[in-house]
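Before anything else, here's the structure in question.
What you see is part of a larger complex, with each chain still in position.
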Amino acid sequence: MSEVKKVVLAYSGGLDTSVILKWLQDTYQCEIVTFTADIGQGEELEPARAKALKFGIKPEHIYIDDLREEFVRDFVFPMFRANTIYEGEYLLGTSIARPLIAKRQIEIARAVKADAVSHGATGKGNDQVRFELGYYALEPGIKVVAPWREWDLLSREKLLAYAEKAGIPIEMKHKQGGAPYSMDANLLHISYEGRHLEDPKAEAEESMWRWTVAPEAAPDTPEYLDVEFEQGDIVALNGKRMTPAEVLTELNKLGGKHGIGRLDLVENRYVGMKSRGCYETPGGTIMLRAHRAIESITLDREVAHLKDDLMPRYASLIYNGYWWSPERKALQVLIDHTQQAVNGWVRLKLYKGNVYTIARDSKNTLFDQTIATFDDDGGAYDQADAGGFIKLNALRMRIAENARRKRG
Amino acid sequence: MSEVKKVVLAYSGGLDTSVILKWLQDTYQCEIVTFTADIGQGEELEPARAKALKFGIKPEHIYIDDLREEFVRDFVFPMFRANTIYEGEYLLGTSIARPLIAKRQIEIARAVKADAVSHGATGKGNDQVRFELGYYALEPGIKVVAPWREWDLLSREKLLAYAEKAGIPIEMKHKQGGAPYSMDANLLHISYEGRHLEDPKAEAEESMWRWTVAPEAAPDTPEYLDVEFEQGDIVALNGKRMTPAEVLTELNKLGGKHGIGRLDLVENRYVGMKSRGCYETPGGTIMLRAHRAIESITLDREVAHLKDDLMPRYASLIYNGYWWSPERKALQVLIDHTQQAVNGWVRLKLYKGNVYTIARDSKNTLFDQTIATFDDDGGAYDQADAGGFIKLNALRMRIAENARRKRG
Amino acid sequence: MSEVKKVVLAYSGGLDTSVILKWLQDTYQCEIVTFTADIGQGEELEPARAKALKFGIKPEHIYIDDLREEFVRDFVFPMFRANTIYEGEYLLGTSIARPLIAKRQIEIARAVKADAVSHGATGKGNDQVRFELGYYALEPGIKVVAPWREWDLLSREKLLAYAEKAGIPIEMKHKQGGAPYSMDANLLHISYEGRHLEDPKAEAEESMWRWTVAPEAAPDTPEYLDVEFEQGDIVALNGKRMTPAEVLTELNKLGGKHGIGRLDLVENRYVGMKSRGCYETPGGTIMLRAHRAIESITLDREVAHLKDDLMPRYASLIYNGYWWSPERKALQVLIDHTQQAVNGWVRLKLYKGNVYTIARDSKNTLFDQTIATFDDDGGAYDQADAGGFIKLNALRMRIAENARRKRG
């Protein structure tokens, strides 16, 4: 255990990071700077300040930042330009928030001349990797304190006992009924892990879901939604221009209302194990569908396929915590380049868990009705060309089969 | 125009291929062999026989085959083992049927010693490519007659006039209201193109959809479905063992009832244009979700990612008509190899257009609850290992940032 | 055959394009604009002017351009930034010149208001595709005249007879000994096809090679060469700053002297057949080795691997004629982005066909001697980290093997 003088802690104000705060004070006798970010998790932040003060944190060492616009503009939107999905289903809601927190933590560490940073992620999960790869990439000499990998408070009981001894107030929910779900929330999603989800053959309880109504409880009439894109990003909903965070907030509201974006899956963690998680990503689910639709008329076929081929790799980079890596940046340069003409309008229909694309248009459309028509196109396309096209594409297979037969 | 003596025509018995039959007789004065396949399109086949006889086709030259089991077992199932989706959304319902028809047509051509084959696909579409790449790959010296690329009946009016003159009965629907949708159906899907779908910003009419009820009209209570997999293929539904075609038929029934599998998209054709299509793939949509779920607990992470990386390429091969190519076969060998342990059970919930995975289990599960747990795992996993894991993964980025700073 | 009023012909002044020139006049009765480019093929260009005048081409319709700098700067160098090799061996010498010629031809067509362009590539080769994809991408409405696909002069004899009749002077070499090799030359390479190379089991004659001495005849003492890179491009040789074309000219001289860059291979053409070609790429062979070496110390591992993964696709795009496609441009944006820090110096040893990298250095080096050393590194790297790194990377395989054993 190396010496630590001043540490910037990613502090939510909740039970776990409060215990960490105390444990850092006890264990390292170091000065602590708390950092609490609003990335849309939907919780009050000011209570975190009050709690930090109680622990004796100096007022000038308490950072509370509203990062919602930056989060959507510089992290969520760039990721959605690639139609990013991990393992065919997961929209990477947790993964995409970590690099922003790491970046801001390092900025604060520089500002307050801290020699270390700390986070509350466990030693079995992906988040520790995402945080720490970010720290090291941005500030290679920083010390990292990961209490869950160091301390012995590995059971719920020990943690609560430590909290009690330290005088940290424990809400009723923590005292009763065993451990809660392990949850993570931000403007893109809320996730649930742990408890009986640890058995992949057990169905999730309806009471678990927090952001979306059950599809069964969603309105019986569909709602239409017009989405406007500029360079691959949504800039307006139903004709109303909005900032990135406003867009996602509104999409979450709409998606939540219509029961959109629930997901229950088993995923492969970077640290080598499978884990079961449930996710609600109402706005993101709508956004992905809409982005695919606008690209379908504005992207060249081969560019679209190139993006599709690279997407799983890009998704893994984000999932595994390599947002700040040079390879993610290189891919982003390509992805962003392809979005120049991804402008236009998509109409969606939202209904009880479904998002349907029903119409799309763009001044940059590559859809050519003259050529696509089943009616006589007046010579725009010469059908005879197809014969030569097919013959040359078949040539290598014909030669091979002929050769096979000659050999007998 | 080369000489043709005997041609095997893919004959549906409908208006278009009847005109083709007559046109082949008129134009090539050749003998004609008709081939009509049941691949689950849901139409009576015997009327095709009657029509063929009326055109003077010899009884022994009329082939009517039930290919439903072969279709699902040897084409649909292998494709779904790869979780195949074209351009992020399309389940390749049309594409996957063509290679089977091409294969059977060539088998018949050999049996009857025909020197040519013919099909009713237009010169603008993908299907001509899929048919003909199949023909050439399997029988490199075969002659191909593609009437739509040769004749001058390019408008609906001319076609109807030709039919009328030839005494081909025209149903009322063809006479009224302009051209119908261009449709294609088989056990995997039904598709719609043309008419007002040619305008991508026009919503499809509700009356167009044939296989699924509107989600709004689907039952108000969800239905649970248990799916059993062996080596990546579904072998039983709700505990009842079934053949491949039975599985897909039943899934279509269930999916159709719950309004599952509607899709409206603009896709990129191999021949170079964008085209708008609507699809209903009720059973396939359920199957894809279930297959992802069973793989999530039975496939190794890196094998799953390898499959995901290769999937778009595999999908393009099928979309573009390269089913019989050596590269598709090479990929299939890899894909099939990965499915050995993809055995087990998935529980789904079907509700108004949605398919939710809610539970999964397998004797081959790689999900290890001891390690995945948030509770104390009794030493199954050493959290300290994660520190070294992260540090070495970060090393190249730290070195780079340090080097950058040294340069100043 | 559509009407043509004014056509820009890629005109070398040689026998074949002279016959084409005459044939265009005879066949289309159109006005002809000749375009002759110096891309380093090593031939006098002024004779082309004299010949064109003789055919009655107006002086203002004779374009002779020195494109050598543009060729190397905007085509060869960008391609080498990707370490581009087609099918493991071919450095794409012919492929990379075609897009430039197509571009310039279209520029001239616009300047002289021509409605068509024409080239002398045959109907079996890749070059027709490369030229015409370029034409169509840059000027979608242009007419293309490809005489080799239209005329009946398909044998050498017919071509010579036509030339004779047209009073086109035929050099002795053409009259004697059958067809010459089909050759193509530019600053990057010279290629040979045809004649007895059409038998892949026949060794090429030593007399065929034109640019390089036989390794056996190369100097008996090695020569050292220092190469300086900026952003992935060579900017100086042995300390002397040079323009791109000067660099490649000098490298060709050095490579030729040392017998470097000979290649004999069978390649897969885009049009579907295999073809045997011999290539001399002296400068390019040196350049590739040097570029790999400078990247080895300046590129991040994962960025280098990303480039390696994409390279074959990028190579195929160029080989197949898609230089002007949006997907090639998208890849180029990524590739160029990665070259920002590819600066520095490489020392090579040239000797009888070999190019050895023997030393390399860079102010942007990512090689960290402190960490790489076998000696005690004073704590720069904690060897214990490797234990955790390995354990977590092994975890999924351990879980799988344990699960397999439990099943028994």
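Every chain is named by a letter (A, B and C) in the order it is written, and numbering of its residues begins at 1.
One rule holds in what follows: a contact is a pair of C-beta atoms (placed from the backbone, for glycine too) under 8 Å apart; a residue touches a chain by one contact, two chains touch by 3 or more.
No experiment lies behind these values; they were computed from the predicted model shown.
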| item | value |
| --- | --- |
| Homomeric assembly size (copies in this file), of which only 3 appear in place | 4 |
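The rule is simple: only the chains that are shown with their structure count from here on.
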| item | value |
| --- | --- |
| Chain B and chain C: spacing of chain centres that average the CA atoms, whole Å | 40 |
| Interchain centroid distance [CA atoms averaged], chain A/chain B, Å | 31 |
| Shared interface positions of chain B, touching two or more other chains | 301, 365-366, 368, 371, 381, 384, 386-387, 389, 391, 393, 397, 399-400, 402 |
| Touch list for chain B against partner chain A, complex | 83, 87-89, 122-124, 128-129, 132-133, 136-141, 146, 148-149, 154-156, 179, 182, 193-195, 198-204, 215-216, 220-222, 262, 264-268, 271-276, 292-293, 296-297, 301, 304-305, 308-309, 312-313, 316, 324-326, 347, 351-354, 356-361, 365-369, 371-376, 381, 383-384, 386-387, 389-391, 393-394, 397-402 |
| Residues of chain B that touch chain C when the two form their complex | 300-302, 363-366, 368, 371, 381-382, 384-389, 391-393, 395-397, 399-400, 402-403, 407 |
| Chain A partner contacts - residues on chain C that touch it in the complex | 268, 271-273, 300, 302-303, 305-306, 313, 322, 325-327, 329-331, 333-334, 337-338, 392-396, 399 |
